[in-house]
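The other protein chains are all here in position, but one chain of the complex has been omitted.
A and B label the chains in the order they appear, each numbered from 1.
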Amino acid sequence: MATHAALRANKPLVQCLTNVVSSNFMANVLLSAGASPAMVDNPEEAAQFARIAGAVLVNLGTPTAAQVESMRLAVASAHEAGRPWVLDPIGAGGLAWRGSVAAQLLEFKPAVIRGNASEIIGLAGLGSTSRGFDTSNDPAEAVPAAIELLSHASAVSASGPIDHVVGWVANGTDEPRPWLIKIAGGSAWLPRVTASGCSLGALVAAYTAVASDALTAVTAAHVHFALAAELAEATATGPGSFAAAFIDGLDAVDAFLITTKARFEAAPV
Amino acid sequence: MATHAALRANKPLVQCLTNVVSSNFMANVLLSAGASPAMVDNPEEAAQFARIAGAVLVNLGTPTAAQVESMRLAVASAHEAGRPWVLDPIGAGGLAWRGSVAAQLLEFKPAVIRGNASEIIGLAGLGSTSRGFDTSNDPAEAVPAAIELLSHASAVSASGPIDHVVGWVANGTDEPRPWLIKIAGGSAWLPRVTASGCSLGALVAAYTAVASDALTAVTAAHVHFALAAELAEATATGPGSFAAAFIDGLDAVDAFLITTKARFEAAPV
Partner (left out) sequence: MATHAALRANKPLVQCLTNVVSSNFMANVLLSAGASPAMVDNPEEAAQFARIAGAVLVNLGTPTAAQVESMRLAVASAHEAGRPWVLDPIGAGGLAWRGSVAAQLLEFKPAVIRGNASEIIGLAGLGSTSRGFDTSNDPAEAVPAAIELLSHASAVSASGPIDHVVGWVANGTDEPRPWLIKIAGGSAWLPRVTASGCSLGALVAAYTAVASDALTAVTAAHVHFALAAELAEATATGPGSFAAAFIDGLDAVDAFLITTKARFEAAPV
């Protein structure tokens, strides 16, 4: 709730290096939720811009050679400047080239890795037989893979009917240990709208720019997203009207809704 | 109707190499109709992906040198693997470079060529004086050009107020001969929504992945498209509300609507 207020107050600038299918919808998701999108993804400017952005999103949906170079420059620059960045490894488990790209990017320590269950499993087991674009896995099945990926990132999210997020939690003087947060809600229409998952990754990036830690950022983003989808479902008559209503919903979600409607549970793994 | 049921049951994976204007809308059209879009169009992955896709769409709307290379790799791979692919030759009759690209792609035998009347005429008469982006021709005028193009493809579609589709039909032991199918319906709002024609091409590709033959695939796709547009027109108040309602309509079209509302006629040419 405090994190949501921080998003609205700060309107963080989010640099998105993303696939062509998602760019318009993603920008509208960020604008409506309360952030400022900027899709600067050429090699000439990517590093310079990453230093002024509040956070960086890297989405591997439709990479080109030039965009991949920009991704490397942007995350190196973000890493150096201490800016959080988020990796959305679409297809990295199933297509050889982007698998190797993802492996290289992981060296620059994303704050968050976000994908659907199959993508998280695919990323953790690069070189395995996963198709990579498959969405048949349940998020709960991805938890071991997500925990494995915590060696690279502060939090890892596998989204689905019930989102499963793992991340490091420091409690007083104890060693940080991984927690699992399960977030319910959303709508069955969401996966019927292209780039909805990609846009969730961008919203996670926006929240990393204002949250106290990565796990809080992911949770706040997923809750915001799920509540907007529930608002939209109440009026939608199909995937097209749902998409427009969902954008309306991202704007409408407020502190009262979050307090009364958010559904999630957290526990140490 | 059986073809529509096959689409819904199989949710074919459609690889789209398409123009930037269309990618988001096209992906939503495919998702809403019941297929699975994947816009993999870089040279590093295009061939690999074409082997696992159910069908491939190639749309020449905004080609880049890298994308054209990907198109060649994807259709060669699809051709070799026996996967159907669809060519949408936007502007190929009017712009020299993409005309030569289209001519090269034709060697890999698309299952279907889909365009508006001027594009079909332009593609058949490469080197002629057609502007290529002109949409002033009536689909009926494109029938001779479409028949000519049957030396390259199993079916050719010229869409417009009444879509005209020609394709090879084998009847028992007779030599296959060309038939003409005319499909009525749709909405005057459709050409006011950008990428609607492009998205029809993608839906045709989706149907080629599940239909018994190319002509059946084209007919089923055009009927599905036209009925969705009629549903949308009933509630739309302009091109923006129409576009959202059309996406809803693609999801809503079912066997009952197809049986009771589809309007088309077929005859040997």
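Basically, a residue touches a chain if its C-beta (ideal position, glycine included) is under 8 Å from a C-beta of that chain, and two chains touch if they have at least 3 such contacts.
Not measured: the values here are computed from a predicted model.
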Identified contact with the non-displayed chain, of A:66, A:96 or A:140: A:66
Residue touching the undisplayed chain, where the options are A:13, A:58, A:162 or A:229: A:13
Identified contact with the non-displayed chain, of B:95, B:162 or B:228: B:95
Residue, one of B:86, B:183 or B:243, that touches the chain absent here: B:243
On subunit B, residues whose C-beta touches the chain left out of the figure: 19-25, 61-65, 91, 95-98, 131, 133, 192-195, 237-241, 243-244
Subunit A, residues in touch with the chain not shown (by the definition above): 13, 20, 23-24, 27-28, 31-32, 36-42, 44-45, 48-49, 52, 66, 243-249, 251-252
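Simple rule for what comes next: only the chains that are shown with their structure count from here on.
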Rounded Å distance, subunit A centre to subunit B centre (Cα mean): 34
